[in-house]
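Note that one protein chain of the assembly has been removed; the remaining protein chains are unaltered in position.
Chain naming follows the written order as A, B and C, and within any one chain the residues start at number 1.
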Amino acid sequence: MRHARSFTAIVASSVMLAGCGRDMQSMLAPKGIQAEQIAGLAWLLFGFGIFVLAIVIAATWLAIGGSARSRRILAQESTVFALGIAFPVVTLSLLLGYGVWLTRALLDTGRDQNAVSIEVVGEQWWWRVTYLAPGGTPVASANEIRIPVATPIAFKLRAADVIHSFWVPSLGGKVDMIPGRTTHLRLTAERPGTYRGQCAEYCGGAHALMALEVVAMPASEHAAWLQRAAMPARAPQSDIEQRGQDLFLAAGCGACHTVRGTAAAGTLGPDLTQMGARRSVGVDTMPLTRDNVVRFITDGQLVKPGNLMPEFRFLQPSELDALAAYLLSLKATDPDG
Amino acid sequence: MADTSTVSSYPSTLPRPGGEQAALEAVWASPRSWRIVTDVNNTVIGGFYVGTAMLFFLLAGTLALLIRLQLAVPSNTFLSQETYNQIFTMHGTVMMFLFAVPVVEAMGILLLPQMLGARDQPFPRLGAFAFWAYLVGGLVFFSTLFFDLAPSGGWFMYPPLTSSRFSPNIGADFWLLGIGFIEISAIAGAIEIIVGVLRTRAPGMTLDRMPMFAWTMLIFAGMIVFAFPAIILATILLELERAFGWPFFIAAKGGDALLWQHLFWFFGHPDVYIIFLPAAGMVSMIIPTMAGTPLVGYRLVVVALIATGFFSFGLWVHHMFTTGIPALSLSFFSAASMAVSLPSGIQVFAWIATIASGRLRWTTPSLFILGFLFIFTLGGLTGVMVAMVPFDWQVHDTYFVVAHFHYVLVGGMVFPLFAAFHYWAPAFSRRALSERLGKWTFWLMFGGFNIAFFPMHLTGLMGMPRRVYTYPAVMEWGVLNMVSTMGAFLFAAGIALFLIDLARNLRPDASNTAGNIWNGGTLEWVHNRVYGARSIPIVTSADPLWEQPHLARDVDAGRYYLPGSITGRRETLVTSPIEAAPQYLLRLPGPGWTPFLAAIFTAAFFMLLTVKAVTPALISGVLAVAMLVVWMWDSDPKPLEPVDIGGGIKLTTYASGSLSHSWWAMIVLLLVTGSLYLAYVFSYLYLWTVSPQFWPKPETLAPVASAVLSAFLLVSGSAILVVAGRVLPRRSRSGHAFELLTGLAAAMLLAALIAEVSAQSQAGQRPATDIHGALVFTAAFLQGQMALPILVMAGFVIGRSLGGRLGLERRVIFDNFSLLYHYTIGQSLLGLLLVHGFPRLAG
Amino acid sequence: MRTIPRSRLLLSVRLILLGLTSIALGGFLLAWSGLYNVAASRGHWAAIDAILTFGMTNSVRTHALGIEARPLDSKDLATLGAAHFHSGCAFCHGAPGVPVSPIAQSMLPSPPDLSKSMREWRDRELFWIVKNGIKYTGMPAWVAQERDDEVWAVVAFLRLLPTLDAAAYREMALGGLTVPAQSGREIATTEATSGAASACARCHGEKQRGPKSRLVPVLHGQPAGFLMAALEDYANARRPSGIMQPQASELSAEDRERVARYYAGLAPPARPEPSSSDEAVERGRMLATRGDLDAKIPPCMDCHNTSSLEVYPRLAGQHAAYMANRLRLWRNAHTSRSEIMAPIARSLSEQQIEDVSAYFSSMHVLSPGKQNH
Partner (left out) sequence: MSAAFEGIRPLGDLLRLFIAPAIWFAHLGAVYAAEALICAGPPRSHGDTMSWIVFLFTAAALMCLVILTVRTLRPGDRVPPPSGQTSAWFRRITLLLAVLSGSGVIWTALPTAFLPVCSSAP
């Protein structure tokens, strides 16, 4: 019963969440260089497929009801040889050549020194994001990746527990995250926007809910944002926020979560230093609102069954208010936030 | 041997002695009522087999409908997350392992003897065993779903998700042991089929006259022999990891998650063609009949089959395009994927050519064939697309792929299968299936299928990943998913209609069938009874019923070979593999409890092991072995005087050495174990390339001396057995030397194993500490896996020799034993070389 | 193999069916007529009684087959069992120095006086009886079916029972609690008796005195908030325990608060804790203060320190046996949504459970409200 309710809530809220759904996660609406190259190949392949299918259908049609002459031709072994061996050898050679050439092209795309390097670690069932600024200190975040537009991004991909797969269709292909290995992926977003990604390798339990968002923003804005994001968390301003912070620490949230600048330095769960600046809570399952924050704290196992965070049922409404207020306040003031 | 003069002298016009047929009927009569479970005849077992496979098809299909219901609308709460994960895992697993492979194997068991003009499969009891094992194991495995014990790691069971850490409950163990066990039964069937096709064809049915279905089943079985061992090894490794912590897939200890994917897909990809080829064979049988003309390009089609058989083994990595392995490796397999599409092209156009050269009759089978042509071609084309590496980077693990392989598998296998049901029903049933209902069935299934699966291409391109139990409305995948769900139910309606048709018209009957209503040209269309045809004809063409006038009549009048039971037992002709020249008369076993009970106990052994009830498991294991021994005891009957099978041909009733059909079976079995071991060697070397730092320095290894000792023990064991073979003929005079030598040889093998294990533990190797230790002990484990049956067989050989059932001429049991023994010695030596030699080479 | 002629087969089948139906019909008629007397005052006919006892005995024997018994020689186990027996079982079954209540005596069947004699049951059979109770006898099932550990405690005590005299029993059941002789007025006006059946102190101890059984938690100096929450969970069955649920449900909210404050105010008892190996303690300390990233286990100390919320227990100086048992219960619990500890306990290994329990029990408690972490 409450199960159903919480879900309808999620549906309702997630409608508010994203702008236009269809284009957020479609390889047919490419928004990055790599994605565009692959989309080009896709259309070529569709054309090829339709062409061959047409040939087969036509041949079958003629074979059944065609003129005696056409059927005599079709019935010859040489025809089988021509259509079954010669024709495929030619066309497939061309396709293979093009495919390999494109692979090469993709390997070279965005392979340059000043690529922005971001490490993403797949965990059941969320994404640990670390911005590896050259020289600067790494900035930890989670479930939302902000990248500068028209700049090659070099993703370092790792897995903490089981195999995951990092995939943002609007920007390019997917690469698996495999325990004990580090895989790489280069993407370049061409225009600003929010692109949805999703774990593409079945990783158990809530695999379906392991989504992420890539926010592509103008390079200048991104630099500014990253600078702010690197700073310690904003201190509580009102006393409700203060109570929230006290509660946050006393309730042991810091055992799993980090809020830079406070005693909370846990690394089991997502870093919450910038939580207030994110667009969603619970790994893109719900938009970031006070109610949803509270729901995740008290009913997290309904929102995302099997996730590691216990449900803090004992907290009183007033306490939850304070916690939510504090968490929502955790953001460096953000122009496009 | 069949010299031409006698061939031309056939069919003989002499009247047959009265009562001959009655005697034949009596010998082949099936047990009545519930004792039917003791029957071993291929017609009966084959029937059960097909029925059971279809039962699993319905069960897994029901799961598919549940999946479709859950995905019909966004954020649906019809199924819980865990339930959904279990259901999609079971859907895939049951469809692939309990339906697809078994059903084609079943069709082979059922059809081949009739097509080839044999009385039965060469190893009827093995076939029965395989079937019962599959039935029991399959049902237990499926019922885990009702106890919430079903695996939920996906049908591909990727570790580390399926490791004991991330899947602690026993669902995964059910998968590993249950499926591993069912694969063993599939392999048993494959051995049966290979020997059956190569050695029990009707005289004169040379390979180039063999029905295309037999060709496909031959390739099918051959592929099983090489593909299945890979996954059996994989399941062994994963179960060893789950049960004892041997870290094959744990990166921290030098294991690698990708090893599983290599092994799994080295089985998994050929498996697709293992499923498809027999279906293609059915098509190649049905089209000529429906078009009333021989298959055009028979030769090309055989080429296509063989090429597919090999090429499909070079594709496994194209399921791993997104794992970040070097792009060059990927493109090798991309190229291979191109190569494998050639044979399919050949077959498609050969079929079209056949249709063109004749006149296609608009029957239900024809409809299903045409539907197959369309769906399979489309699936093949999307297959070419996903074989393009960059494209696959996008669509891999999306609904596009789901659509692709359903087009290939359902189109390539289910549609031909239903064509086959409608086509061959009259050969086994008093009534044919209804043409009217059949056409409705087809249109429902064809329409439903395309409505269900075509939209999935789009949902995939729009970014919907596989194996998600829900999706947010905002993604706008809802409409397409709803359409897919409707299509799925339409498809289901078609299946339901088919069941009604079966209920109304299918009347299985061994003695009196609807007969050759399609005017088919191959031998299964002569009047077949439970023992096949009344007499076994000489075949002089690919479509004997078309080319040889009155063949059906003469066969049924018993005017050809083996018109009755000569030795008073069940018999069939063993012929040479290529020319099909009669070689000897094989006396077949009749009904008996042992195969049934052996299967029950084997199944019990595996299932009890899964639930960690070790003692009962061991008990049933022992019982299973006991049953096998009892079963084998009265096998290999004593040679008789040469007999006249008719047409002036005298044949021996016994053969040993390479002439014996059981020698061939043993060779195939050795191929199976051989490829299992090669898979292990691959794993060893592969893991070294991944984490060489875990390989110890040469000085810390077990001393060379220990390896030399084990090797010496092994070699001398081999030598001893050779001597035993020499002594065998003179058993009577040489006291019990033979028995002693045989026992000694077995003991040597065991001693070598013990020496190796102790040496390794002395050297401080432990299986659970790191990957090297695990691999070292796996070698020992595999050696033990061979040693165990060898000990049992040695005991059996000794027993038979003491029981006077082994001698100068009657020596097949010993021959097969020594084949297995010497092979095992070889494998163990290779193992020693690898385990002791490689680290010294590499370090 | 010879076969029975079909006709004879059919005949015998008919006979069998006929027999069965007549028996069923007869049974129904008997019940419907109401001739059989269900009065407890009357007792059963000897024959019926024999049959029932026979059936009961064998039912227990059969159903207990699957259960494998645990070692019961632990004193902790028996002491805990004794304490519960005193409040939960003695009323009907009596005990050394405790007569069976006359009300209980006039039940049918009248419950056996265990202080005098106990039937020959195997451990597993006793366990089964205590856990499941027995139909139509008034023997109730265990309140919390998921708490096998508690049931075993009672069995352990029952094994000891025959060896006990009145004094030894009282020592064990009252856990050394001395109940002052009560004035006539007290006896007349309070429900408190010398049995002190509902006294927390029998298990949990009081001033200066910790629990007798190491399977019982030390409540001294725990935050009142935590104690109240725990009692409330017991009272409305959110937290399963066949021992605590009955006790807590008898307390009003105010009582719970008062008793909570009482224990919260107590100074930690001096406890001779069997010192477990130092390595274990050290491993436990690492886990408690650092957690285990790889196993996804947070540091215990982040929630169980002095500045933590009132509703969290302080673990310093807790009994190792109790903690390990509790952690295992959490780890094996299936419905754990409201339990914060359950997911954490599930990722603990057996070793880690032992270690962390050893660590906390070894920790030195300065005084309530001042611990080092």
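Just so we're on the same page, a contact is a pair of C-beta atoms (placed from the backbone, for glycine too) under 8 Å apart; a residue touches a chain by one contact, two chains touch by 3 or more.
This is a predicted model, so every value here is computed, not measured.
The chain not shown here makes contact, within the complete complex, with A, B. Among A:L185, A:M275, A:L315 or A:L328, only A:L185 touches the chain left out of the display. When the full complex is taken into account, the listed residue touching the unshown chain is A:G172, out of A:P30, A:P148 or A:G172. Here one chain is not drawn; of B:T13, B:S33, B:T615 or B:S658, the residue touching it is B:S658. In the complete complex, the hidden chain is touched by one of B:Q261, B:S331, B:T653 or B:T824, namely B:S331. In the complete complex, the hidden chain is touched by one of B:R299, B:R436 or B:K612, namely B:R299. Interface residues of chain A facing the missing partner chain: 34, 85, 89, 92-93, 96-97, 100-101, 103-104, 106-107, 109, 172-173, 175, 183-186.
Residues 1, 199, 206-208, 299-300, 302-303, 306-307, 309-311, 313-314, 317, 324-329, 331-336, 338-339, 342-343, 390, 393, 576-579, 581, 583-584, 652, 655-659, 664, 686, 689-690, 692 are the ones on chain B that touch the missing chain.
What we mean here is this: only the chains that are shown with their structure count from here on.
Centres computed as Cα averages put chain A at a distance of 41 Å from chain B.
For this pair, chain B with chain C, the centres built from the Cα atoms lie 55 Å apart.
Touching of two or more other chains is recorded for no residue of chain A. Taken residue by residue, chain C touches two or more other chains at no position, since every residue touches fewer.
If you check the complex, the residues on chain A that touch chain C are 247, 249-252, 254-256, 266-268, 301, 308, 310-314.
On chain B, the positions that touch chain A within their shared complex are 74-75, 77, 80-82, 85, 152-154, 158, 160-161, 166-167, 251-252, 256-258, 296-297, 300, 304, 322-324, 327, 330-331, 334-335, 338, 341-342, 345-350, 352-357, 360, 370, 373-374, 377-378, 381-382, 384-385, 388-398, 461-463, 465-476. Partner chain A is touched in their complex by these residues of chain C: 229, 291, 293, 296, 298-299, 302-303, 307-309, 311-312, 337-344.
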